[in-house]
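Missing here: one protein chain of the complex. Every other protein chain is in place.
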Amino acid sequence: MKIVIVGGGLAGLLATIRACEKGADVDLISFVPVKRSHSVCAQGGINGAVNTKGEGDSPWNHFDDTLLGGDYLANQPPVLGMCEAAPKIIYLMDRMGVMFTRTGEGLLDFRRFGGTLVHRTAFSGSTTGQQLLYGLDEQVRRWEVEGKVKKYEEWDFLSAVVDEDGTCRGCVAQDMKTMEIRAFPSDAVIMCTGGIGAIFGRTTNSVINTGSPLSSLYQQGVYYANPEMIQVHPTSIPGDDKCRLISEGVRGDGGRLWVPKDGKPWYFMEEWYPAYGNLVSRDVASRGIYKVCRELKMGLDGKDMVYLDVTHLDPEWIEKRQHGVLEIYRKFAGEEPTKVPMKVFPAMHYTMGGMWVDYDQMTNIPGLFAAGECEYQYHGANRLGANSLISCLYGGMVAGDKVLEYGKKLKKNTADVSGKIFEAEVARQKEKADKIYQLNGTENPYKLKDILNEYMTNNVTVIRYEKTMKETDEKIQELMARYKNIGVCDTGGWSNRTAVFIRHLWNMFELSRAITGGALLRKESRGAHYMPEYPDRDDENWLKTIKAKWTPDGPEFSLEDIDLSLIKPRVRRYDVRKDEVMKEEEKEEKKEAAATAEEK
Amino acid sequence: MSQTYHYLVRRLHSFAGIFPVGIFLLMHLFINSFALRGEAAYNRAVGFVNNIPGLVYLEILLIGVPIAFHALYGLWVTYVTKTSIFQYYYFRNWMFYLQRLTAVITLIFVVWHVWVLRIVRVFTGTEMTFLTVQAWLANPLYLTFYIIGLLAAVYHFSNGLWSFLVTWGITIGPESQRLTLYVCTVIFILLGIAGINSVYAFIR
Partner (left out) sequence: MSEILVKIKRQDGPKSKSYWEEFKVPLKTNMNVISILMEIQKNPVNAKGQQTVPVVWDCNCLEEVCGACTMVINGVPRQACAALVKDLKQPIVLRPLTKFPVVRDLMVDRNVMFENLKKIQGWIPIDGTYDLGPGPRIAPARRDEAYPIATCMTCGCCMEACPNVNSRTTYIGPAAIAQAKLFNTHPTGAMNKEERLDAVAGDGGIVDCGNAQNCERVCPKLIPLVSIIAEMNRETVFRGFTRWLKGKPQKAAFDEPIG
């Protein structure tokens, strides 16, 4: 069986390994050399309820925290599947030689992370994502030597090839050196193409995260689920080219957020959320910082910044655990974080939404699978810290397994499909590419992206007003009109990155409309989505997945019920311990039951 | 099989630089230093060496062949290097560059030195004595070249010794490498002084 896997991050690489192990041949297409994928940026760690700290942690507890953190906007069975597999996946990565941080006994060490009360996060210094990615990269290299994997690095995914029955039969991609466009016939395609941060410009994402493949497929009919769910990470170093992440692990290890008030440090998060303190879930922390800076106008020097302080911790200890993060701060901010508190501000960080997939990771196009950040399945309305790495690995693993099951059931193999559909799709893509070369107007594509970034970051992140979001949607449409007046400024036929960028730019516009549209549609506040006009969660009307379907006139939305078969949604509170909330709720339930019994 | 061959040859090259070439250099400088004790002492020492039984064979086997191997393979090693000392102003990089520079200087010097003081003697049948050397060093050009060649050889040996210890995995960490750097610097200075002193004995 022949499979194409697009994307060489954690999800793509583990899917590759699983598929190879089960006998498939894989063409691995990646925008960058796989070892440079965005997964390297993950710092803090990977969640798995291994329970080695005597805290009575369990996968069920992890599952509960994940759902609660995501405000119950996730179908529950796959999330449980992920949490149950998590300890095994951590062990698997351990066996692959990932240099996790160890305890004195030589066991894996775990740290605390946001939205949880236990030590559940395995980590490797503060470069966990890099270490995990390298572990997989090495295994894939082994399969490459075996001849089961062929890598196509620095190729840009253009579209899926779909036959007359609506089944995916491969994809079309472009070599970014020679600019050759060709088809990759296969029995199935797994998309592992990551997030869409470039839409927001100054984010913690890598510059390659334009979401272009997701957008291409959305335009080919794949549903884009919960597009409005955009996570903003509370702590990053603001920069001119990008915002650099300061891991949640720093707060997990004791870092405190504060601003000066009456000449003394005011630990606002600890005051507002005594139970979880600085380790509330990310959306809550981001809004807290926004409140301090924008509403209370108490940001440092009146600017959008607060302190993240580790100066009270033992410098040697924190250096050992957070060396990577502290180094980034030293390098890019030029100050010594163990002596002077770090200055941070929230930045766009993660896309919970993505391609709609079923429990087998398959999209609504049969044969087209998706795993990792580019799909929507595991995080609901907000992702817990250190859950991204596990969701990428688990998703990739499931996809790698399920794709083979799908292949076995396939009635007609791709080898028997007429070559015409491939030729037709290649021709369509060549025509589109030629159109880009013919753009000879006056607009600079990079400047258009700047405008998009500004609008999206200002209006569609932490606090979302209906009015400014409507303005944003209009602006995007204006930009889409201006797109036609772009001057390509590089018409070369070799390694033309400008042409590639222009293609991605259009795709970013299409996604932006879905994001803004979804946010305007969801008239409540849930997880990362916070509308001051509708400050409360509304389970009755909006405990639903929003699915965007592309049309030439803009996104068309529909709602889908959520699988709540395992846990009843609770109110999300971080001022009181989770176990205490549960006890209270239990009492109330008993009271209610007694009351109804009395009535009877 | 070419793999092991490459490894072996390169390691032998490193080895030969110390045993026997480096050892020979030390002995040579030692014998030269007899000049400090005057003409008679020097002639006695040289005479002793010249009377070693089977000298020619020893000279060829223990000195000639290893030096030729070390020098010729070393030329190759120098050729495959592209140094950039003005791009990387790092101490070790300069040492690395000087090692190759002194290799070439030393080679030219040794060839010339062996030719005029050893091989020509075989053809002409002149005896090697204090006076021959003295006459020879009286030429200021020869004298300058002699000193340059001497210092180059001494540097090449001292830095080579340091490098040898790393190459064979004896000094691994930064501390041990720093210590041997000091030791090798002292060796360079002492050998340099000893060598120049001997030269001075001929021209005073």
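Letters A and B name the chains as they come in the text, with residue numbers starting at 1 for each one.
As a convention for this text, a contact is a pair of C-beta atoms (placed from the backbone, for glycine too) under 8 Å apart; a residue touches a chain by one contact, two chains touch by 3 or more.
These numbers come from a predicted model, not from an experiment.
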Item checked: Sole contact to the chain not displayed, among B:36, B:62 or B:77 -> B:77
Checklist line | Contact residue for the chain not shown (choose from A:240, A:540 or A:553) | finding: A:240
Item checked: Contacting the left-out chain in the complete assembly, out of B:40, B:170, B:186 or B:203 -> B:170
Note to self: If I consider the whole complex, including the chain that's not displayed, which of A:66, A:124, A:231 or A:429 touches that chain?
What the structure shows: A:124
Notebook entry, point to check: List the chain A residues touching the unshown chain?
Noted result: 14, 17-18, 21, 32-33, 35-38, 40-41, 88, 91-92, 94-108, 124-125, 127, 130-131, 134-135, 138-139, 141-142, 144-145, 153, 177, 206-208, 239-242, 244-245, 320, 324, 328, 331-332, 334, 397, 444, 446-447, 450, 489-490, 492, 494-495, 497-498
Next item on the list: Quickly run down the residues of chain B that touch the omitted chain.
Entry: 2-4, 6-8, 10-11, 77, 79-84, 87-88, 90, 92-93, 96-97, 163, 166-174, 177
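Definition applied: only the chains that are shown with their structure count from here on.
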Notebook entry, point to check: Just curious, how far off is chain B from chain A if you go by their C-alpha centres, in Å?
Noted result: 64
